[in-house]
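For this depiction, one protein chain was excluded, whereas all remaining protein chains were kept in their positions.
For subunit A:
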Amino acid sequence: MPTKPDTAAASTARDGAEAGEPLIEIEDLKVHFGLGGGGLSRLTGRGAGTVKAVDGVDLTLRKGEVLGLVGESGSGKTTLGRTLLGLNRPTGGHIRYRGLDLAGLSERRMRPMRRELQMVFQDPHASLNPVMDIRTAVGHPLEIHGLAASEEERDAKVVEALERVGLHPAEQFLDKYPSDLSGGQKQRAVLARAIIADPRLLVADEPISMLDMSVRAKILQLMLDLRDDLGLTFVYVTHDLASAKYFCDRIAIMYLGRIVELGTTDEVFAEPRHPYTRALLAAIPEPDPERAVTRNLPRGEVPDAARPPAGCSFHPRCAAALSACGWEARDLRTYLERRWLTLEPDDWARERDLLGDLTGLDTPGLLEAVLRPGRGGTAEDVLALLERLREEDADGEAPEPFWRGVTALELRDGAVRLAFAEPADPRLLPVAGAGTTVACHLHDPARSAAVPPQTPASA
């Protein structure tokens, strides 16, 4: 194994013979965290259980490419990035790099790998030790990996790295402390530290999102320069599709631990297929009023990863969801609560009294909901209400997808019983005639053929 990556070869990686060759192959990677429960869990609203932060990710990183991991918070982007570098231990799967499986590597054998795999975090302030001067901070990886024989050699390398990231003249920065630097300058110093040991892969976790608008373009440009000059392979973690569009060669859209869409940047933007990708695109406000369009936003927020929705975890927010997308008892409560927002207070009070206590619906994964009437009426009244709502929703201009999952609505033993279709977990499948892969039943020919065509939330 060469002790130093061949930078000459690497710098031609983007168009040279090496381009496209896999650098890292991730296979069915899982990172599950156990939650302790206890006192804090009451305040955070989380009980004991498991968070599947990364849940079966397959991904190949090619040499010299910039791969974007895009999604809202909680989708597992940071965990995936950290796991690539051995900062989180996978609970399953493989990370193949240079003939080794990083997933099973001991800390001792992982350490030399870290020189080649570097990470830049979101918050440059937190990434730099406030009592360490820039010389020591940026030179730190040289120290750890024994890459500088003398102080002179270290200083020379630190100066070179600082110049490389635009902190010029470098001598002026060597003795400064993080507090002397602006946010953009700190992120440059963090990047200098990340590249000083000649890494092959740089995971940049939201590197510009905490910076001022006017500084973001500068740091993005710097990363583009580093990619071109050093032949780095990049994983760019972000929730911002606009910067990802500009920076990335390929994009993986993540939602609750899964990749839901993967393709080249051109393809993903030209024809976003997953409803979540479309939603993310629709959420970007456009500063130019001439380009602004009306947008359909998905409802709700990213659910608690410790209690993920059944089936497709996007289904509670998806306007195009089908019967098999994972409808469950919890969704009935959400549906009713959304409806109550449109009612006058008196009407709401009447419905609340009729429907009684709904907290029993909250348990995740219930494929049957049993509604016992409250003080305000009988089971027959509850049934009549739900039947009326189902009818009204079917006539509306924006059909409510919830009802697609309801397979039975009936009286039973003095209560109203709803049954839901068996949930099916959408798998990441290649789209026929395209280079993208998508995890959505709408794009699974085996499923969507059987259901009426449905327009997903328009971008």
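Convention: contacts are C-beta pairs under 8 Å (C-beta built on N, C-alpha and C of every residue); 3 or more make two chains touch, one makes a residue touch a chain; residues count from 1.
Keep in mind that, in the parts below, contacts and distances are computed from a predicted model.
Protein name for the hidden chain, per its UniProt entry and selected from "Zn-ribbon domain-containing OB-fold protein", "Carbon monoxide dehydrogenase medium chain", "Dipeptide/oligopeptide/nickel ABC transporter ATP-binding protein" or "Oxidoreductase": "Dipeptide/oligopeptide/nickel ABC transporter ATP-binding protein".
Which of A:99, A:287 or A:433 touches the hidden chain is settled by the complete complex: it is A:287.
Among the residues A:239, A:315 or A:404, only A:239 touches the chain that is left out of the figure. For the chain left out of this panel, the touching residue among A:139, A:298, A:311 or A:405 is A:298.
In the complete assembly, the contact with the undisplayed chain comes from A:398, out of A:149, A:398, A:432 or A:446.
For the chain left out of this panel, the touching residue among A:319, A:332, A:386 or A:431 is A:319. Where subunit A meets the chain that is not shown, the touching residues are 42-45, 72-73, 166-169, 172-173, 182-185, 188, 212-218, 220-221, 224, 239-243, 245-246, 269, 279-292, 294-299, 301-302, 317, 319, 337-338, 340-342, 345, 348, 352, 358, 397-398, 457.
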